[in-house]
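Note that one protein chain is taken out, while the other chains of the complex remain in position.
Presenting chain A:
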Amino acid sequence: MQKNGPFALAFHTLIVLFVLAPLIVVCLVAFTPQNTLSLPWDGLSLRWFAAVFHHPDFVASFWNSARLALFSATISTMLAVPSALAITRYSFRGRDALNALFLSPLIIPHLVIGVAFLRLFSFIGATGSFGWLVAAHVMVIMPYALRLILAALNGMDLSAEMAARTLGAGEWTVFRRITFPMLLPGISGGWLLAFINSFDELTMSIFVTAPSTVTLPVRMYMYASESIDPMMAAVSTLMIALTGVTMIILDRLFGLDQLLVGKG
């Protein structure tokens, strides 16, 4: 690999610093012993982390978000696997349209989707229902799972399935014993990506959550619009840590480049 010159190295360092600076500042502020948002010049304190764990709304919202992300990521992955198989393996009328439809939530602003769901939910009387919240999340996070599974399917050698067939395996056995295990890295990567996206989703969730189903990002948004204190920084730090750990696991298991860029 080619080495960077001193100028390029300085440039890259600046870019990386620029991207990371806000996160670093938030993480530092979280450790302040003061009552205001300030850098911890005079000693470190975990009091704001403690405050988060003693704030029942935040704890409840965290579990809401976790439960929501777990359900919606699992359901969207279960929908994405057969969809991806249909799109890559079969040619039928409207295949491209279907593919575009499945991926469209990526390009439609979440604000628009949120308003649309708000109208729909109040129309069918689903406001405040956890099930319908899951459905809304499934719609916006499925494209992430689908994209990864599509990439995995496109890179897969079909002859392994043919070989299994010649060895006496029926269609279902081929899927269960060969296709699914070979796709597993793509599927689990898709699941994790969907999970993170659901856990982080704010714009749409603002419109469709009810007091009993408020997610963590929505709770933070509500809290921050009333008052700003270092507890927000502590929550943010926890979320950054959680996402970071997930990303490291993803990278160790499958390689992030391969998951996010696809095998081409």
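The criterion applied here is as follows: a residue touches a chain if its C-beta (ideal position, glycine included) is under 8 Å from a C-beta of that chain, and two chains touch if they have at least 3 such contacts; residues count from 1.
As a convention for this text, contacts and distances are computed from a predicted model.
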item: Undepicted complex member, UniProt protein name, chosen from "Fe3+/spermidine/putrescine ABC transporter ATP-binding protein", "3-isopropylmalate dehydratase large subunit", "RagB/SusD family nutrient uptake outer membrane protein" or "Chemotaxis protein CheA"; value: "Fe3+/spermidine/putrescine ABC transporter ATP-binding protein"
item: Contact partner of the left-out chain, one of A:V115, A:A135, A:M182 or A:A224; value: A:M182
item: Selected from A:L79, A:A169, A:M222 or A:L242 as touching the chain missing from the view; value: A:A169
item: Where the unshown chain meets chain A, residue by residue; value: 157, 159-160, 162-170, 173, 177-178, 181-182, 184
